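Removed from the display is one protein chain of the complex; every other protein chain stays in position.
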Amino acid sequence: MRPVLILMDPQGRKYPVALEESMVRVRGLGTFEAAKLLASVGRKVSVGDRSFLVLAASSRDLRDTMDRGPQTFAHKDLASVLFEADIGAGARVVEAGSGSGALTVALARAVRPNGHVVSYDVREESLAVARGNVERADLAGIVEFRQADVRQGIPERGVDAVILDLPDPWAAVPAAWEALRACGHLVTFSPNMEQVKETVAAVRGLPFVGVRTVEVIEREMEVREVGVRPSFAALGHTGYLTFARKVLDKF
Amino acid sequence: MRPVLILMDPQGRKYPVALEESMVRVRGLGTFEAAKLLASVGRKVSVGDRSFLVLAASSRDLRDTMDRGPQTFAHKDLASVLFEADIGAGARVVEAGSGSGALTVALARAVRPNGHVVSYDVREESLAVARGNVERADLAGIVEFRQADVRQGIPERGVDAVILDLPDPWAAVPAAWEALRACGHLVTFSPNMEQVKETVAAVRGLPFVGVRTVEVIEREMEVREVGVRPSFAALGHTGYLTFARKVLDKF
Amino acid sequence: MRPVLILMDPQGRKYPVALEESMVRVRGLGTFEAAKLLASVGRKVSVGDRSFLVLAASSRDLRDTMDRGPQTFAHKDLASVLFEADIGAGARVVEAGSGSGALTVALARAVRPNGHVVSYDVREESLAVARGNVERADLAGIVEFRQADVRQGIPERGVDAVILDLPDPWAAVPAAWEALRACGHLVTFSPNMEQVKETVAAVRGLPFVGVRTVEVIEREMEVREVGVRPSFAALGHTGYLTFARKVLDKF
Partner (left out) sequence: MRPVLILMDPQGRKYPVALEESMVRVRGLGTFEAAKLLASVGRKVSVGDRSFLVLAASSRDLRDTMDRGPQTFAHKDLASVLFEADIGAGARVVEAGSGSGALTVALARAVRPNGHVVSYDVREESLAVARGNVERADLAGIVEFRQADVRQGIPERGVDAVILDLPDPWAAVPAAWEALRACGHLVTFSPNMEQVKETVAAVRGLPFVGVRTVEVIEREMEVREVGVRPSFAALGHTGYLTFARKVLDKF
């Protein structure tokens, strides 16, 4: 499997590389010989009078170079979802909605090579954007997109995790319970505390354990010779993550 | 592969199950028939007059039921390391020091089934505790423990990630660069700002890109019918994470 | 006006001094000559084989040595209330409830020498504890305690600030508006988001401007020769502060 590449300029700006054929295209920079780029991973290449490092795209790089909608998952929240829901090789995961696909790509990378992600959205446009991002990340074989409303039911059974990023996740909690295997993970993401409250109430009404809600905050540090301090820049809220695990009996 | 099990009581306390033979032992609770527990995943079982849920251990459960030293990795930091360093199936990872093995177990789970973790520590006792935790998590085939000082060199080459949890990570940065493949990830963990500063200086002196230092804060929310609010309980500092990626050329 | 004194031991523990007569009593330590202590401010005194520094009590010291109930105002929140509500010399302030008097004492100190604080509580016991703390802080002349329910009305008029620390502050918002002078400050304190929401709705229904809700977080730093870092210890939630200013016209 050849890597997904990006080019990075000296200012740290990242340019995704579309590795479709023997020649590849980089938006804003022109076309390149694919073989030459693949042979230059970790090295500097010149394009006219500019120079770039050729990098194998990390999860962070993929997220940073995606086509995006307004509500993309932050790195810190992706990290927490993957860890807390045990998303690893071979996992079968259901996600709704697809949004712009930032979570879809992260899930798909994590379940490689033999896992599977089903990503639901009711909006045609979201599915199109997310599918484009998944394809550019070379993960199309892992993900199945479906246009449907998971609040009406999730046909999958025995899945390892269900991730809900919906305005009203509580409405899909019963369908998520049905779809999950015993000990499978439910994760919901919501910006507002009212959503959290209603979701947690729905979760507590069914056989789930380990119900926790957290906010993850990532504080960037400025480390310079003249002084070390937290960044003056933004540390804003993104949303609350609620975690729970399906069981078959209640205490 | 049979799952690692834990028992959870109605108060949420978790008891690790040592699934070694046809009969298994649970510290403080007695012995059980292994087959019966394995058939009861997600279900309630009774032990005398107490009842427990049988759970397939999650990454969180494994971390929570480990034999521990004083400086165990927190969940939030494990999540960030795994995501930011792209630790997934098949990855080859070097870690130092082993500590009590919390990070070792998380890394080993993440690289299953075909990855590999080499865990270095200079202290015999740390290696023993970490090895015990790795065995209990049924991950012994994935991890190799070595008693050595990585500041003197890391013999591995072409590894995907090097994670340093040492008092003086900067002293091992050159060895980490040598061990990493192009675009491989270096991660260091340090509680103090001075350590961060010296580490970042060492990293900037070699061909690394994407150098970032963050503090991850996880804030637990209390979600009750009478009111939603952040927890009154602790939100303490654990440490700073520094990330960087090896390249072969400098700008 | 003679200062309120405390004794501090080498571990930083503080002992309030009841300066009632020529001889003073310190709980747990015995009795002392008042004149001698007053002459030793900033100096070390010996009591048996122990030694103490004699300190003029700061606002922080007063708060730390009070008789307390379970829900005492934190320093960080006291600081924010005093600053944001412009509590200074001569201010006339209404507070409800008295609680254990931590806010009462801070308000009274801030409005000295010629201001006035009226402190309401429905519970006899709270008033007794708060009154004791105010007397020990030598502020009895500044504060008037009243047993009444401010939700039924606040008879004062033209006051500079109203501070509400009640389970249902929204129910007292109309009475607060009536009591305030034009441009006077309303402050409410609530642990839960639902309380904040209902309070803000009540405030927005009346002529108030500058409506803001904040959470103040104080992070203590460990500064040692071996390393500087945020404290490992608690950084818990206390509550949300909502601020608003009365106006006479609405836009």
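Remarks
The chains carry the letters A, B and C, assigned in the order they are written, with residues numbered from 1 in each.
Keep in mind that, in the parts below, a contact is a pair of C-beta atoms (placed from the backbone, for glycine too) under 8 Å apart; a residue touches a chain by one contact, two chains touch by 3 or more.
Since the model is a prediction, treat every value here as computed from it, not as a measurement.
In the complete complex, the hidden chain is touched by one of C:67, C:135 or C:215, namely C:215. Contact between subunit C and the unshown chain involves residues 8, 10, 12, 41-44, 51, 53, 55-56, 58-60, 75-76, 78-80, 82-84, 86, 88-90, 106, 109-110, 112-113, 181-183, 185, 193-194, 196-197, 200-201, 209-210, 212-221, 223, 225, 228, 230, 240, 242, 245-251. Interface with the hidden chain, as seen from subunit A, comprises residues 191-195, 215, 226-239.
In the analysis below, only the chains that are shown with their structure count from here on.
Where subunit A touches subunit B, over half of the residue numbers in use are shared by the two copies, so each contributes mostly the same positions. Per-chain Cα centroids separate subunit A from subunit C by 46 Å.
Multi-chain contact residues of subunit B (touching two or more other chains): 193, 215, 228, 230.
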